[in-house]
Structures are given as structure tokens and as C-alpha cells.
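Every protein chain of the complex appears in place save one, which is left out.
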Amino acid sequence: MSLILILEQSLNGLQFGLMLFLLAAGLTLVFGIMDMINLAHGSLYMMGAFLAATLVQATGSFALGVLLSIPATAAVGMLLEVSVLRTLYARDHLSQVLATFALILIINELVRMIWGSDMPLSAPAALAGPVQLLPGMPYSSYRLLIIGVGLAVAVLLYFVVAKTRIGMLVRAGASNREMAMAMGVDIRRLFTLVFGFGAALCAIAGAMLGPILAVQVGMGENILILAFVVIVIGGIGSIRGALVGSILVGMVDTMGRAFIPAILREFISPAFAGAIGPALASILIYLIMAGVLVWRPQGLFPARG
Amino acid sequence: MRRVLPLCVLLLAIAFPLAMQAIDQAYYVTMASRILIYGLAATSLNLILGYGGMISFGHAAFVGAGAYAASVMIVEGMTSAWIGWPLAMAVSALLALAIGAISLRTRGVYFIMITLAFAQMIYYLTVSMKAYGGDEGLTLTQRATLGFGLDPHLDLRDDITFYYVVLAILTAALFFVSRLVNARFGRVLQAIRENEPRMEAIGYPTLRYKLIAFVLAGALGGLAGALLAGQNNYVNPGMLHWTESGKLMIMVILGGVGHLYGGVFGAIGLLGLEELLANHKIAWLAALYPNYQQHSLLGVGLAMLAVVLYAPQGIAGIFRRKNHG
Partner (left out) sequence: MAEALLRVQALEKRFGGVVATDGVTLEVARGEIHALIGPNGAGKTTLIAQLSGSLAPDAGRIVFDGADITAMPQHDRVRAGLSRSYQITSIFRKFSVRDNLSLAVQARSGSSLAFWRPVAAETALADEAARIAAQVGLGERLDAAAGSLAHAEQRSLEVGLALATNAKLLLLDEPMAGMGPDESQRMIALIQGLRGAVTVLLVEHDMDAVFRLADRISVLVNGAVVATGTPAEIRADAEVRRAYLGDEVPA
């Protein structure tokens, strides 16, 4: 287990964590402000990936395709919010869970009908080769791009939420919705905008991760659960919590998958280690979430006072 | 009237396979068995979700655990249903005890998330069980046996016999649940759902009652799982995926939350709809979109959405409204 391998996996973990943050940020805002559990958030991520793949093919340019997929997905998201999701704000959590679960099925099938079960999306040729980060440590330049994009969006998000007026409205809504409404904020428009923004973030994540994880129907469900785990750990409604939680989950998931089987092999038979190792890595994340729920249920950085 | 109707339905259910045999449509018997088994699974969820108000998003884990326990027994040579099925219930009950003891200390959305998380953990565990099929699942060479040995007609390999056994078990379970919800325990459970803090304030240790209900529901779910494994002669980790938990929840709400037959109605409704869309061509739909049957999940999703948005009381709710004019 060389240092290089550890560094490499850490970077992979950071990369995955940052993309997870894009999903978690949108999810935590929707949950924190609108008090709505939206299981279809993963479907927006999937839509972003499919739209990006289509637009990349249509325009012939990776950058252009990805960039265009962002407003396209945001539009889809806002349409969804105005038509169906708006009626769920007043409903109880069970109804929200079931209705958005139904939406997952619907959107999955619609995507399958329009595009088929999967679509090709590859990293741009210019980034196909590795970059020498350290002597003896090549690292995929595309993954470096992802890290760069993720950090840029995180900084942008911080700027918007902490320094702009609309960010202040969002934070006010997250910590006390009734008060924000009483102070005259047009809450319906704010909700739609927040939702569209969340969808845009999903699109970035979906488009960027597409070349690595494959663009296919059902890609949203697995990452959705991780996103929920992140916001529970980080604290519902808290962007800072989403960032810390995502990096934590991304790292634990990636490093766990990479190293737990190897560590186990020191103690038990290779066959058994190979079988139970990946399972343990996955289970570890849920154990952390379960622990947080029991000992600090409001999360690491609770948004609500 | 209220007692006569279920009895009539039961008689119809008993006559059903014989009728199917007569018109040479034995396939429907296996389909009916499947619906009844899911009816049992949904009923077990209805106990904690409908009557108890506990939104457990990981119930498929208990169904799946029961399925795996029963299957492992058969694979290891222990083919008697008298051992395999109670064991499946015990395994699921223990699992429910462990998961419930931790999860029930949380409320609201956190409870939903933590039950989901635990179910996912069990799911990954079954994927890792390479000895029992891992990701691809486990195919069973035979169904469990009732082992009487005397009368060949009690052989569960016969689909019609299996149907009757499933029907008997479901009927017994529904009877047990009907007694339970009207007994002291059932009233406490429903009162906890109504106003848990006040229940604590009049002297009930609410966590204890919720946990017991959770374990009972887990055990019943495990039994459904064992039957499901027998029905298909197959188990795979997919049975524990959270989307399966979602389907069970939809069945409960479709059938009628907190209604005795809600689970059964929901199973009939959802599985019937799936079957209808997948296997029976509807002319005008086909004209609209020729391949629609490959996308039956779209129809299922739309139906689910419609129920949640416009008929949250479910099928049983329609009856209730009729009764009250």
C-alpha cells in the first residue's frame, strides 16, 4: 500500500465528494427551505447526464454540451416544481416520499423511451491523458478537471449564499420559513428558483461524472441515497454541512472500497476478504450516518437554531 | 353485512384455483399466489406504518432476510417448511429488534432515513454473500416441504397446493392482525400514532410498544419473504433494494393506510396494474405508442402518483366514504 496509491485514492475521494456536494447542496436547500423530501433529485442528476450526452453529440464539443445542459436541466427542474412538486409542500413527509418515488419510476421510463437505457459520453480528447502530479504519480487530467469544477462551484456557492441578497433570502428561508414569509419574501418564486438552481447543480454533477460512471437509466438512485446520507450527517439546510459531509462520505466510500479489502486480507482469507470487503466499505457510510442520527441528530452543522 | 363480505371473498378465493384449472389457465394461480404473498408483506408493513404511524423505509430488508433465511435452509439440506418458515420469521424478528432498538429513538424524516440506511446495509451484506449467490442470487432446487409424506396432494411443488397454503397463512395472519388492532396493544399503538407525547404523559413507555410492533411486523414480513422464496424458487439481493421498500409502501397507501385489508387491496391493485400493463395489450395505448408494454413501470408510476396526490385514503378509503354517504 504505497503512499502514491493513498494519495491517488484521496484525490479520487475528493473528486467524488465534490460532485456529491453538488447534489447534496441542492437537496439540503430544498429540504431545509421547503421541508420537502425529494427522492426525484437523483433523476435530475440523470437528466443532466443524458442531456449533456445528447448536446455533446449535437454540438461536437464537450464544453459546449455540458454548459448547455445546465440551463436545460434547470428548466426541466423548474417545470417539475411548478407542475407537480408544488402541491407536495403542504403534504406530510410520507406523501412526499411516495410521490417523488413514483416520479423516479416515471422519469426513468420516460428517459428510457426517449433515449434508451444508456448513452455514451466520453471525456474530451484533450483531457484523455494523465498529468504528472508528482514524480511517479500520474493522475487522470479529467478527474483533475472535475476537482477544479467542484471547487469552483463550491466557492461560487459560498459567495452567492453568504454575500448576495438572494443568498441571504435563502439562508433566512432555511432557518425560519415562516419568518421569511412574514417579512414579505415571495416564497413561491424563491422556491422555484432554489429548485431550478439545485437542478443546475445536479446537471453539472451528472455531466461531469457521466464519462466516469456511465450515463444510464437508474444512475440517480444510488447516488441519491448517498446524498441523503450526506445531508443527514452535515445537517439539514446547511450548505457548509453538505460540503463537509460530502467530502467525508466521498473519502470514506472511495478509500474504503480501495483499502478495506486489502486491510482485511491481512487478517482473513483473501476469498472472504474479497467478498465482504466491498460490502463493509458500503456499510461503513451508513454506520456513520446511523451514529450521527443517534448521537447528534441535528447533524454536524445544523442550519436551524 | 360486515362479517359476511370477507367470508364471501374468502370463499371466492378458495374456489379460484379450481375455476382456473377448469378453464385451463393455471398461470393465474401462480400470479394469485404472488399477489397473496405480497398482500401478507404489505399487511405486515401496514401494521407499523398504517396503525403505528412509523414510516419505515426499510421493510424490504425484513422480507428479504426471511427469504434468504428460508433459502439457505433449503440449500443446506433442511427442506422442511416447518423449520424453514418459522426460522425465517425468527431471523427477521431479531433483525427488526436490532434495527428498531436504534431507529425508533429517532423521529420524522430521520427515522425514514435511518431505516433506509439499515436496509441498505443488509442489502450490501446479501450482495457480499458469495456463498449464497451474491449479486446474482440463489436458485433453489425445490420448494420447502410440508413433509407429511402421506398424501401426495400436500406436496408444495404443486402450484395449487402452494396457493392454498399461502391463502391459509394470509387468512390466519389477517385474523391475528384483526384481533391485535382491537386489543389493548392495538389501541395503544394507534394512540401512539395519534399523539405520542401524550401517551408518554399518561404513563406508557411508548418506545417499548413501538419496538414490539416493529418486531411483529418484521416477523410477518419475514414469513412473506420465505413464501416468496418458495414461490419463485429464487432469491436475490434485489428483493432488499430500497425500491422494493418503496413498492411495499405504495401498496399500503394504495390499499388504505390503517385499514385491515389495506395491504391486500394494495397488493391486488399494484400487482394487478403491473400485470395488466405488461401482459394485456390495450388497443388505443398501442396505437399511441407501440412499445408501451415494455414501459409498464411508467403506468405504474403514474398510477402511484395519482393515488398519493388525489386519493391518499386509498382503496379502503373509497369504501369508507361510501359507507358514510
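Order of writing sets the labels: A and B. Residues in every chain begin at 1.
Rule of thumb we're sticking to: contacts are C-beta pairs under 8 Å (C-beta built on N, C-alpha and C of every residue); 3 or more make two chains touch, one makes a residue touch a chain.
Note that the structure is a prediction, hence the values are computed from the model and not measured.
Participant: Name every shown chain in contact with the chain that has been left out of the document.
Facilitator: Hidden chain, whole complex, touched shown chains: B.
Participant: Going by the contact rule already stated, which one of B:Val4, B:Ile202 or B:Leu288 would touch the omitted chain in the full complex?
Facilitator: Touches the omitted chain: B:Ile202.
Participant: Which parts of chain B are in contact with the chain that was left out?
Facilitator: Here the touching residues of chain B are 176, 179-180, 182-188, 191, 194-195, 197-206, 209, 212.
Please note the rule applied: only the chains that are shown with their structure count from here on.
Participant: If you look only at chain A, which of its residues touch chain B in the complex?
Facilitator: The touching residues are 31, 37, 84, 87, 93-95, 97-99, 101-106, 108-110, 112-113, 221, 225, 228-229, 232, 236, 271, 275-276, 278-280, 282-283, 286-287, 289-290, 293-294, 297.
Participant: In the complex, go through chain B and note every residue touching chain A.
Facilitator: Residue positions touching the partner: 49, 55, 57, 102, 105-106, 108-110, 112-114, 116-118, 120-121, 124-125, 127-131, 134, 242-243, 246, 249-250, 253, 289, 291, 295, 297-298, 300-302, 304-305, 308-309, 312.
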